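These notes are about the structure you will find just below.
Every protein chain but one is kept in place in this view of the complex.
By letter and in written order, the chains are A and B; residue numbering begins at 1 in each of them.
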Amino acid sequence: MKYLSEYRDADLVHGLVDRIKEITTQPWTLMEICGGQTHSIIKNGLDQLLPVKIELVHGPGCPVCVTPLELIDKALAIASKPDVIFTSYGDMLRVPGSQADLFSVRARGGDIRVVYSPLDAVKLAQENPDKEVVFFAIGFETTAPANVMSVLQADHMGIDNYSILVSHVRVPQAIETILSSPHNRVQGFLAAGHVCAVMGYWEYIPLAEKYNIPITITGFEPLDIVRGILTTVESLEAGTCDVNNAYIRAVSEKGNQSAQASINKVFEECDRKWRGIGLIPGSGWRLRPIYSKYDAEKRFQVETIQAEESPLCISGLVLQGLKKPDQCEAFGTLCTPENPLGATMVSDEGACAAYYRYRTQTQDSREIGS
Amino acid sequence: MTKNKPAMESPICPLPRKHGDKIVQGHGSGGKMMADLIKDIFYPPLANAALLAGDDAGVVEISDGVRLAVSTDAHVVSPLFFPGGDIGKLSVCGTVNDVAMVGAKPLYLSASFILEEGLDISLLEKVVNSMKEAADEAQVQIICGDTKVVAYGEADGLYISTTGIGILDPGITIGGSQARPGDQVIVSGSLGDHGIAVLEARGDLGFETSLESDIAPLNHLISAMLSVSDKVHVLRDPTRGGAASALNEIAKQSNVGILLNEGSIPVKPAVAAACEMLGFDPLYIANEGKLIAVVAPEDTPKILEIMHQTRYGEEAVVIGQVDESPQGRLLLKTGLGSTRIVDLLAGEMLPRIC
Partner (left out) sequence: MCLAVPGKIIEIYEKQELMMAKVDFSGVTREACIEHVPEAKIGDYAIIHVGFAISLLSEKEAQQSIDLIREILEAGELGGVDPA
């Protein structure tokens, strides 16, 4: 595929990996906060290629998995109501709430449909005027332009039977939370390329200066990722705290201002809970009061639903690289991939889920590694 | 992520939770949930050697030296017609193939129809004609059937259930437990065509392509392969759950490791593009006209040669090898030289956003 395949060139990837090996003089801990990058790293085995001195910690980059328990429970409550068509991005259907997931609700007769784009949900609302169509509007900043456009379009077309259940999270605040911990070990960040395609990277400059840490805007293909790692390591070796854009073909410092304008029109900043981590101030978006009629929480009166994250879950510490999953008292017992507590076990790429699999396949790993 | 250890590639995030009380969609997708359902609910009360072998057809000896292979399948595909095929062609070819995958010669099929009230009879005629064409090509006969009608809304237009019977020649031992270290893994052609073609025909995800389903009867191709070699150890058609699920099953049944070479796996550009868009892996997408063969390496050249000369095998290629270890595991060597584990599909495939 054009503009994908070129960035999978094995020779170029290995060339850059060799450069990383040449310039790395001491151990460095890097983090990426982007489910897509984590997926690419795992799928391509990139961490196997890196020198042992470079440790990659996978951050809370999956908006699906960091969606707090409470919001899942609200989604289940709304989806269970009669005459509701509950629409969602595909991967949300599997996220477990306190008791069940959306598949369970479907098994009990709920009308739950996967859509690829939120505009498909708006179309469903137009085609089913006697039903309430609710869209589960989750995502990081990358997905916000699509989610808000659905509201703007519904508003413009006078579609009254459409609403969204919002769970938007933002990256810079998550980075600040991780960096501001006194025990933080992360020394460099790979910033999510598509988040920055929308938002630009001007927000990261003050962060890099405040915490004296290099941040590299990085793409998703193997060549992009090793490029981002190389640039970050170069900065670390040189002792600089730059923000560098290694995804120039898609990202500019100011970002997509038209998209940002739409987001600002519909959303305002708010505090958000992150599953297993807790409240991160200012890390979310919610609908502005002027658009509150599109707020599914208000429309279906599920605002009072509360769910406590498990007190045993230490996702937050694992995500910061401060604890290993098997140091958690619930690991492998109360908390497993099939009955997960926090984001790091819900997400298949999460540190805890990965550890759980390695633990059960240690024999395999040893043989493959040899 | 543990340093320098092979990474896990699962097709899905987040992992599905266990559904122990009600059936959910994941139970039908050919992956781990379905395997667990079969193991926990179906096997215990019904257990017998043929069933527990876990191959595409059950094989039983009915009298001295005479073995029958029997397979059954229900077809619930929606929409009923899609580029490259329809539910009728699918039902005949699917069952013919399952019988052929244990090395048997498929002879007879039964077909039972569940018709939804309101179904156009002209549509039913088209389906039946399609079944005839497929049966003629496969050289099998449909010798008995059944018809039921259910109320409007209770079937997606039409469901078809087929059972196939074939005779197994003496001396043929082909099954999931027969793979041996050193064997090579062959696939008869490109992966993922059927699944993506049907997904597109459904229209829910809004994409368009000129891809067609690959539905085909593979019994003649298999006959050709078996005519030149008695060292075909395993045959499997990678339907629901895709090649990855089929190869995982084989690795477990035979207690071997299988290593695939990513660069060798044939995938059409349109399938690759659809998978990129949706976050799918072609290894997990259904095929209905492809087979996987695990064969002794000394016979690989002549098996490939005959496949290339036979319909539906023209693009056959070696995609991997069988090793002694890690036992029960499927691995993939990426284009970058790293190795990852390819797990059984856990639940259902859903489009990703991250």
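The definition used in the following text is that a residue touches a chain if its C-beta (ideal position, glycine included) is under 8 Å from a C-beta of that chain, and two chains touch if they have at least 3 such contacts.
Because the structure is predicted, anything quoted here is derived from the model rather than measured.
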item	value
Of A:Ser98, A:Gln153 or A:Asn184, the residue in touch with the unshown chain	A:Gln153
Among A:Thr24, A:Gln37 or A:Ser310, residue touching the chain not depicted	A:Gln37
Missing-partner contacts on chain B, residue numbers	206-211, 268-270, 272-274, 276-277, 279, 352-354
Residues of chain A (touch criterion as defined above) contacting the omitted chain	1-4, 6-7, 9, 12, 15-16, 19, 34-37, 61-63, 89, 116-120, 139-143, 145-146, 149, 153, 156-157, 192-195, 197-198, 201, 204-205, 216, 220, 223, 227, 230-231, 234, 242-246, 248-251, 253, 256, 258-259, 262
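Here is the rule we use: only the chains that are shown with their structure count from here on.
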item	value
Whole-Å gap separating chain A and chain B, where each centre is the average of the chain's CA atoms	34
Contact footprint of chain B on chain A as seen in their complex	1, 4, 8, 10, 13-14, 34-36, 39, 41-49, 52, 55-58, 61-65, 89-91, 93-96, 101, 103-104, 106-108, 113-117, 120, 138-140, 143, 222, 337-340, 346-349, 351, 353-355, 357-358, 361, 363-365, 367-369
Residues on chain B engaged by chain A in the complex (per definition of touch)	1-10, 12-19, 22-26, 204-207, 269, 272-273, 276, 278-279, 325-326, 329, 331, 334-341, 347, 350-354
